[in-house]
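Some notes on the structure that comes next.
The complex appears here minus one protein chain, its other protein chains still in place.
For chain A:
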């Protein structure tokens, strides 16, 4: 099995530790991982802003880098979702179809492709899970509170196996954090209010560490936590799954 690692643009530049944790985790699980060096971004920032047409070059570059892999794994539900759902704007060659079919968010890949649950990690903290919307309602990495059915959550299944972790229950288990790409800037007031409310929910629930499958949501929440000097730590799920504390 050959796996291509996609590290989203903002993780690459601003949160390299998340990329490292992802890579180390996959290598620990004996996956043959390659990080193609020509990769940039999935195209989502432009597309969600209404400039899908400007993102075609980016989509093509993505496919060029990741064609030929059995799987493409990324520590971002949002990017995986974008490739799956919105790469219909470029011609559907065999490569494009394969890339769209084989792109996976990290937890999804570990649990459902590798079929591994226990990653031998330990992390003795009270953790609050932020269920990023594109992963949750786009990729269906878990059940959401609106839809009636059997409850499940991939990120939670993996976290439950981590030694010492106490998963805290939130009042609003899956409300959006308010990041939303350029929304965070164009609708600044509402975005900030949503983030503040989200953080308060975690604080009220006794959370020490907020985690998620997406660094974009976490960057927004971290920005607020740091500014307001709140007693919370923000870590991507890969960092927790790769911990031995």
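Quick note on the criterion: a contact is a pair of C-beta atoms (placed from the backbone, for glycine too) under 8 Å apart; a residue touches a chain by one contact, two chains touch by 3 or more; residues count from 1.
As a working rule, contacts and distances are computed from a predicted model.
Asker: Unshown chain, UniProt name, "Cbb3-type cytochrome c oxidase subunit", "Tryptophan synthase beta chain", "L-lactate dehydrogenase complex protein LldG" or "4Fe-4S ferredoxin"?
Answerer: "4Fe-4S ferredoxin"
Asker: Of the residues A:101, A:122 or A:145, I need the one that contacts the missing chain.
Answerer: Only one listed residue reaches the unshown chain, and that is A:145.
Asker: For the chain not shown, which residue from A:2, A:193 or A:233 touches it across the whole complex?
Answerer: A:193
Asker: Among A:11, A:31, A:158 or A:209, single out the residue that touches the unshown chain.
Answerer: The one listed residue touching the chain not shown is A:11.
Asker: From the listed residues A:4, A:128, A:142 or A:178, report the one that touches the chain absent from this view.
Answerer: In the full complex, the listed residue that touches the missing chain is A:178.
Asker: By the contact criterion defined above, which parts of chain A meet the unshown chain? Give residue numbers in ascending order.
Answerer: 7, 9, 11-17, 19-20, 23, 35, 37-41, 43, 45-58, 60-61, 86, 133-134, 137-138, 144-149, 172, 175-176, 178-195, 197, 219-220, 222-224, 226-227
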